[in-house]
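A single protein chain has been removed from this complex, and every other one stays in its place.
This part shows chain A:
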Amino acid sequence: MNTTSTHFVPPRRFEIYETTLNQVSMWEENFKNNGGIYIPNSIIIPTDAKQDSLSDDTSHGTPHKFDQEASTSRHPDKTQRRLAQNREAARKSRLRKKAYVQQLETSRLKLIHLEQELDRARQQGFYEGNRVDTNALGFSVKMSSGIVAFEMEYGHWVEEQNRQISELRTVLQGQVSDVELRLLVDNAMKHYFQLFRMKSAAAKIDVFYIMSGMWKTSAERFFMWIGGFRPSELLKVLLPHFDPLMDQQVLDVCNLRQSCQQAEDAVSQGMEKLQHTLTDSVAAGNLGEGSYIPQITCAMERLEALVSFVDQADHLRHETLQQMHRILTTRQAARGLLALGEYFQRLRALSSSWATRQREPT
């Protein structure tokens, strides 16, 4: 008996092993130790194509015949049958495992998708007016993951904003030290600056989205100027809350109002020019010939400029807040930030009320 010869065990379906008698007993051991599940150690399992040619090479010819005379010792039939059963069990096990892993992957993706939907739904409940408007108009916006992330972040931002406003309100009703108040004011300022950073990142992903204000409630959108609130509007809202102002402060506020208006007007005119040049580049060439390829590059370049306009508008908002902070005392700044926060809260509440009113049947 040649114990080291190659044994072609039939590819009942697909597998052929090159093995020795020692390996046969190793398998049996393996099989027993692994609870009946066969786990090959160092077996070479060639592909189907190879198998076909190999089986053709066997001297016995028929693929289903066991070639065992040279291999087994005492109970050839039993061993070979057990081996075949091992292989079959192992193969089935691998197929089951593969199916299970695929199922896990699909479920995982589904879970992520559901989590995102849930967050969006939570926001819908929060900003009723916002979503109703878009649905009524039939918008179905396909949002990139960056924008979806921005919407979620913005939801958190508003929650934190509301918390800060409540805290300011409570604290200002009682006795509070300037030190503690300064901390709250600084946090509120940082919170606004954080929003500007978020918007800047989102504008790079989809500037039209930021410009459209789809992430805001309808009433807020109505007052929008280049992707956010008007700096001059901010000053108009806050001013009544600062009386009494010292003389120097009155002067400073007056200067700020004027320069804010001038800066806003300048940027607005720049925006108008951008719109004109964009119209020109879209309408360039011969309309009606159905060819837009050459002009589209020019138009795309114009659109890039839109991102810098959104950034500039936020820069004006940032600087206006900063200057107010510089001019006012800590206590005045706290009252101002509370007033500003409540103003936006009221706009959001107005949006909800309006949306609910429209839903009622006439």
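Definition applied: contacts are C-beta pairs under 8 Å (C-beta built on N, C-alpha and C of every residue); 3 or more make two chains touch, one makes a residue touch a chain; residues count from 1.
Keep this in mind: contacts and distances are computed from a predicted model.
In the listed set "Transport inhibitor response 1-like protein", "thioredoxin-disulfide reductase (NADPH)", "Protein prenyltransferase alpha subunit repeat containing 1" or "Glutaredoxin domain-containing protein", the entry agreeing with the UniProt name of the missing subunit chain is "Glutaredoxin domain-containing protein".
Residue-wise, the contact with the chain that is not shown comes from A:Ser259, picked out of A:Gln85, A:Ser259 or A:Ser291.
Here the missing chain is touched by one residue of A:Gln164, A:Ser308 or A:Thr329, and it is A:Ser308. Listed residues A:Ala202, A:Ala219, A:Leu238 or A:Met271: the one in touch with the omitted chain is A:Met271.
Among the residues A:Thr79, A:Thr217 or A:Thr320, only A:Thr320 touches the chain that is left out of the figure. Although one chain is not shown, part of chain A still touches it, namely residues 252, 255-256, 259-260, 262-263, 265-267, 269-271, 273-274, 277, 301-302, 305, 308-309, 312, 315-316, 319-320, 322-323, 326.
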